[in-house]
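Shown here: the complex without one of its protein chains, the others still in place.
Chain nomenclature is as follows: A and B, assigned in order of appearance, with residue numbering initiated at 1 for each chain independently.
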Amino acid sequence: MTETNTPDVQLAAAAASDENTVTERRTRSGSSTARSVIKHILLVLAAIVMIYPLLWMVVSSFRPTAEIFRDTSLWLTTFRVENYAEGWNALNHPFSRYLWNSTIIALGSIIGNVVSCSLAAYAFARLKFKGRSILFSIMLLTLMLPIHVLIVPQYIVFAQFGWINTFWPLILPKFLATEAFFVFLMVQFIRGLPKELDEAALIDGCGHFRIFFNVILPLMVPAIATTTIFTFIWSWNDFFSALIYLTSPQMFTVPVALKGFLDSTGGSNWGAMFAMSLVSLLPVFFAFLFGQRFLIRGIATTGIK
Amino acid sequence: MKMMNKVAAGVVTIGLALTGCAAGGGAPTTNDQGQTVIRFSWWGNDTRNRLTEEVIALFEEQNPDIDVQGEPGEWSGYWDRLATQMAAGDAPDVIQMDEKYIAEYGERGALLDLEAAGVDVSRFAPGTVDTGRLSSGLFGINAGINSPTVIANPAVFEAAGVAIPDDTTWTWDDLAQTAQAITEGSSDGAVGSQNYMMVEPIMRVWLRQQGQDEFNEDGVAFDAETLGQFFQQGLDLQQSGAFPSASVASEELTKPVDQTMGATNRLGLFYYWSNQVKAFDNASGQDLQILRPPSMNGDGDHELWYKASMLWSASGRTGNQEAVVKFINFLANDVDAGKILGVERGVPANLDVREAVRPDLQASDAKIVEYLESIESELGDPMTVTPVGGADIELGRWGTEVILERMTPQAAAEGLTTELTSKVQAGA
Partner (left out) sequence: MSAIGELAHGERQKDESRDNKAGYIFLTPWLIGLVVITIGPMLASLYLSFTSYPLLAGPTWTGLTNYIRMFNDPRLLNSLVVTFTYVVVGVPLQLILALAIAVLLNTGMKGLAFYRSVFYLPSLMGSSVAIALLWRQMFGTTGLVNQLLQSLVVENPPGWIADPSTALGTIILLHVWTFGSPMIIFLAGLRQIPTMYYEAASVDGASKWTQFRTITLPLLSPIVFFNLVLQIIGAFQAFTQAFIVSGGTGGPADSTMFFTLYLYQQGFTNFQMGYASAMAWLLVIIIGIFTAINFAVSKYWVFYDD
């Protein structure tokens, strides 16, 4: 885009010039408490809508299986902690095994995605090389095909490598930047960064690797945090690939294991399913709580002068 | 360009594997300890998984040279995984199969002819072997007998002040009147009957009593007009209040069975396979009663049949045929294996196993065995295996059009029949 389109302080200031003066801003502060209260009330209401399903899950995890679907309220008449103990041990392996498997895959995926996608993104966002547009188009194209028509040929490829029933089909592609979502995400973030920064570094004689590591990466903390959070959650919740590639129970991930409680044609162990669903929600939730702190940290880092 | 060559090589590899030329099927598989390794894939819930693992352990104990690797799954994901493995030439050796899909797999050469391979079915009850037979061989061994049932909830009948009818003489009209009486007599919103119009086995019972069938050797074996009458009956009963409202019935279709109205004591009569009765006993907390479906004239001509609740099949490309046959024989005929598995997959077809299992049966299992044995003498023609292309007749979809009155019964029946016929013809 052309430089003239870039918004800057002058633009904002110019647009704001017809606004009134500082004095009026001061008089507003009285009503701002009232506005803040209203804002919080709205947010709390919205939060209740958001959180209701979680509460329902928590309550259901303490109910006997037969009661779960007869009672939509959030009041507990019985308190059945046994769902947890039963659920933990009901499958071939203790549930910790599946949590562990999912953790390995999630951590591997995070490292893979952050490293490989940021490298590719830097190339697409900042480097002018032959074939860039066409490669970028191909990358977007890889996002558009549904997994269901790719799974059989993909399975054949991984079977050739001897990787069926191992974690490799779930982790290794992440190291090869196959998740175009994150490449594109990082491209957009990098292109949002002021170009003068790396131009200055270039003039100082820095190579692209130093620019990437010393200038771009530190500024991309919010994007990397986003990638980390999403990768963790998506790989944690990924059902289809895990279902297809992991065949023996000791390799199962959490979502595949959770299906072990269910039987759509007969009796399901709903109580245990809810209990273990909740247990498996904890790691993602904490991962999110941890990851989102870096969304805040970004602001300090981007306090560019 | 080098890169293009690599891409081309990759595509060729995939292409070869897709056509089945490059896959390593056929070679025996062994592990480090020199044991023959066979992979065994099934669907089920945690109870079935536990029992199956126990049986595997017993088999491995008796056959130290064989290592059975279990691959459990859940119904819906199971078929996606199996189809992918099969397509990629990486199928498990022993496969739990369903009657609906056995032709899809068997007719395309993906399964092993178990009779030719030497699986023993000599002690099977009459009419239980052919449930897995296709024109080209025996591709599935009955893992448990099943039959359509009408389930009556005594608590709902009692609350409505209605007596449970005699199932040896009742007619479809009796059913309709009973159901209507329950709906009218119930104070807590219970309804007389599930909408049986969208229950495939009941549709088949009804068609057979009309001298037709769902499928025969030539493919689809009913005409649209007869099916239209069945749909019309369903719509009439919905309007009379014998069945739940359209909106409720439509929701019921997508629920797991243990959340349906039948499982939550809100139906007098509902319709499932016999091996599902226990799940309803557990979910409803009632001692549910099993009834025969009605007949047209009350003469006891129910036209029932034995179906395999599921079957044991083997991959046509297994390199471990001997071990596979040994294992399937063990599952189907070994008394000790049978004692572990019980009737969880259905009543054993092997009569010796059935006798061995009988003393330990729980009440809800015992009544299923009793029901299946009581109908043995009055069974109609054996059923024809679902042909290629017939796995999903989309009864729920067309039925919903009828109950929501978006289509006339006749139009929906014609739609279903035309669609199914063309799918089956395409598969043949």
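Methods note: contacts are C-beta pairs under 8 Å (C-beta built on N, C-alpha and C of every residue); 3 or more make two chains touch, one makes a residue touch a chain.
All values reported here derive from a predicted model rather than from experimental measurement.
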Residue of B:Glu60, B:Asp80, B:Asp236 or B:Asp336 in touch with the missing chain, whole complex considered: B:Asp80
Residue of A:Gly87, A:Pro153 or A:Gly266 touching the missing chain in the full complex: A:Pro153
Of B:Arg123, B:Lys255, B:Lys339 or B:Arg358, the one touching the omitted chain in the full complex: B:Lys255
Contact partner of the left-out chain, one of A:Thr65, A:Asn83 or A:Ser116: A:Ser116
Full-complex contact with the absent chain, from B:Thr47, B:Thr226 or B:Ser245: B:Ser245
For chain A, the residues touching the chain missing from this view: 1-2, 5-9, 11-13, 15-17, 19-22, 24-25, 36, 39-40, 43, 46-47, 49-51, 53-54, 56-57, 60, 69, 72, 115-116, 119-120, 122-130, 132-133, 135-146, 148-150, 152-154, 157, 173, 175-178, 181, 183-185, 188-189, 191-195, 202, 207-208, 212, 219, 222-223, 225-226, 229-230, 233, 237, 239, 255, 258-259, 262, 264, 273-274, 277, 281, 284-285, 288-289, 292-293, 295-296, 298-299, 302-305
In chain B, positions touching the absent partner: 3, 6-7, 10-11, 13-15, 18-20, 76, 79-80, 83, 86-87, 104-105, 108-110, 245-248, 250-251, 253-255, 259, 389, 391-392, 396-397, 400-401, 404, 406, 423
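Everything below uses one rule, namely that only the chains that are shown with their structure count from here on.
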Whole-Å gap between the CA centroids of chain A and chain B: 40
Of all residues in chain A, those that touch chain B in their complex: 65-66, 69-70, 90-92, 151-153, 155-157, 159-160, 164, 239-240, 243-244, 247-249, 256, 259-270, 272
Chain A-facing residues of chain B, complex: 10, 13-14, 17-18, 39, 41, 44-50, 53, 69-77, 80-81, 84-85, 87-90, 92, 256-259, 264, 275-276, 278-279, 282-283, 285
